[in-house]
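To start, I am sharing the structure in question, which I have written as structure tokens.
The complex is shown incomplete by one protein chain, all other protein chains being positioned as in the whole.
Naming follows writing order (A and B), and every chain is counted from residue 1.
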Amino acid sequence: MTYDLAIIGAGPAGMAAAIAAQGQGLVTIVIDEQPAPGGQIFRGIEGAAAQDRTLGADYAAGATIARNFRASGVEARFGTTLWHLEPDDEDGLCTLSLADAEGTDTLQARRVILATGAQERPVPIPGWQLPGVMTAGAAQIMLKTTGAVPAEPKRTVLAGQGPLLWLLAVQMLRAGAAPALILETRPADRIRENMGLATNAIAAGGAGMLWKGAKLLAEARLAIPIHRATTGLRAEGDQRLRHVAWDGGRFACDLLLLHEGVIPATHVPMAIGLEHAWDAAQRCWRPMTDERGATSHDRIAIAGDGGGIGGWEAAVASGRIVGLDQARRLGRIDEAGFGMAAAPAIAARRRALALRPFLDAVYAPGAAVLCPPDDATIACRCEEVTAGQVRAAARLGATGPNQVKAYLRCGMGACQGRLCGPTVAALIEETRGLPPGTAGLTRPRAPYKPITVGALAGLAE
Amino acid sequence: MFRAQSKAHQETIEVFVEGSAVRVPQGATAAAAVLIAGLFRIRETAVTGAPRLPYCMMGVCFDCLAEIDGVANRQSCMVPVTPGMRINVQHGARQTGAAG
Partner (left out) sequence: MSSTHDVSRGASHDAIVIGGGLVGAAIAWGLTGQGLQVALLDEGDVAYRASRGNFGLVWAQSKGLGAPHYQRWTRASALAWPDLAADLAARTGRDVGLQQPGGVHLCLSVAEFEDRAAKMARMREEAGNFGFEYRMIRAPELRDMLPGLGPKVVGASWTPYDGHANPLVLLHALHRAFTEAGGTYVPNAKVEADIHAAPHDFAVTAGGQRFAAPRVVLAAGLGNADLAPRFGLSAPVRPQRGQVIVTERTAEVLPMPVTTIRQTTEGSIMLGDSIEEVGFDTRQKPEVIKVIAERAVQSFPWIGRLNIVRAWSALRVMAPDGLPIYDQSETCPGAFTANCHSGVTLAGAHARLLAPMIAAGALDQERLGLLTAKRFNAA
């Protein structure tokens, strides 16, 4: 079966793109490895969590998007992973290799939108591999999909920085499980230094978002002890987390939730060889796209956070714009038609991104997050490779992560470098005296997600 | 480590984590069931045998690999629970029962 458009990812961007494209008559299919629509932010949105008031108004907004998505009648395959994408097959189409509980199969599409979103930035502090150390996002997913909170809030600590950290703190607070302590890593002067950006944001229509954020912060600060400008974070314990420690303090806990912002999930875009650029403001790689999500490959577009972090409202707007542009490229609407249909989304995206430069500057991750100073810290969790080993490999002559991977196996484990990639690159850059973003990333290879040998052998012709 | 408490999630399912029955909300994943069961390991790494629990819960880190219904090394944070599901700790490298 040949589709006009295949969309990978049913988060806010993927859903919005699908609705827009279907609306223009494109034969569209959406694929997501999760069991239901929502993506990371609206996890479990069709489930019980939609009724959970403690998750806040933004989360509730997701339910409307998911309803519209279902109502649009777009074909969707959940519980299905994309494990290989060939953007230039023999027929001049894209071939997608998929796997689900039944096995593997392929489909073809004229165009593909990657709406695979973001992942949390790795926070490689000493001891981060201990049971009991998780990401803040992980705890939030527990709230959304399971309605579960930390069993021992008094022994639970949040550490790091960024909007999601504060949102989670408040969500936990409202659910009656406020963490015992927040260790904020943001340096003291960051807000004052960036007041200019805040003023710009307000001018660009970001006042509402700024106000929303300030309210969250105030709510958390009233109820939860906060240690500011924390440095030297480490997780301690033998077989599991027992303490979190920092320069000047130590606290007994069995759950430590880390967060230092999110970064685009570049796995698939890198694997198919799209051009990427180092985003100095967000300290991460992102695929190069234009305003309409077009990439360096003319059949592939990117929508949402996968093209650079903007948050869910920007993702919805971008999904709509990118979806409409596929209709234009396939001749369903002309440039004028696109302009009319996309204008509200373009304005909405501008508003949604108004606060971004301020947030990027205020919550820029510290040097120790990007590049763990302690040689004993694990850089690659899968293969248990330390920062010191990576530095030694770089000194020996590895100028980038592909050679380090060959030397040390880091990036060869189950996560295929999704988690260690940024850290390994930063360690090489530090050791060899290179500017940030010049060591590159490893080239991910298929299968993007594990499939069994038997399932591959059974791949339908 | 976690406790299910939201009034919104009333429907629950019984699963077995390391042989013990645990009730978890519908919509939970196998990884969530392990966290609710209060285990301090979901796998032991194949490299050094170190214990791990889920880290990201969103399919990125692969620290949630577990044995689910007899199938080893499944990414448990991506697997929704089903009634009676058996979730066990993944001990190091996987056994396939080759000789059997």
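What we mean here is this: contacts are C-beta pairs under 8 Å (C-beta built on N, C-alpha and C of every residue); 3 or more make two chains touch, one makes a residue touch a chain.
Because the structure is a prediction, the values reported are computed rather than measured.
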Checklist entry - Among the options B:Ala4, B:Val24 or B:Ala46, which residue touches the chain absent from this view? => result B:Ala46
Checklist outcome for this item: Among the options A:Asp58, A:Glu86, A:Glu152 or A:Glu219, the absent chain makes contact with A:Glu86
Checklist entry - Any idea which of A:Ser97, A:Gln119 or A:Thr295 touches the chain not displayed? => result A:Ser97
Item to check | Absent-chain contact - pick from A:Pro269, A:Pro372 or A:Pro447 | outcome: A:Pro447
Next on the checklist: So one chain is hidden, and I want to know which residue out of A:Phe78, A:Trp246, A:Trp278 or A:Tyr407 touches that hidden chain in the complete assembly.
Outcome noted: A:Tyr407
Checklist outcome for this item: Touching the unshown chain, chain B contributes residues 46-47, 71, 73, 92-99
Checklist entry - Of the residues in chain A, which ones touch the absent chain? => result 84, 86, 95, 97, 106, 393, 396-403, 406-409, 412-414, 416, 439-440, 443, 445-447, 450-454, 456-457, 459, 461
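Everything below uses one rule, namely that only the chains that are shown with their structure count from here on.
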Next on the checklist: What's the distance between the Cα centroids of chain A and chain B, rounded to whole Å?
Outcome noted: 23
Checklist outcome for this item: Within the complex, chain B is touched by chain A residues 33-35, 40, 44, 47-52, 54, 119-120, 128-129, 131-135, 137-138, 141-143, 145-151, 175-177, 239-240, 254-255, 265, 381-384, 413-415, 418-419, 449-450
Checklist entry - Given the complex with chain A, which residues does chain B contribute to the contact? => result 1-11, 24-29, 32, 35-36, 38, 40-42, 45, 47-48, 50-63, 65, 73, 75, 77-78, 80
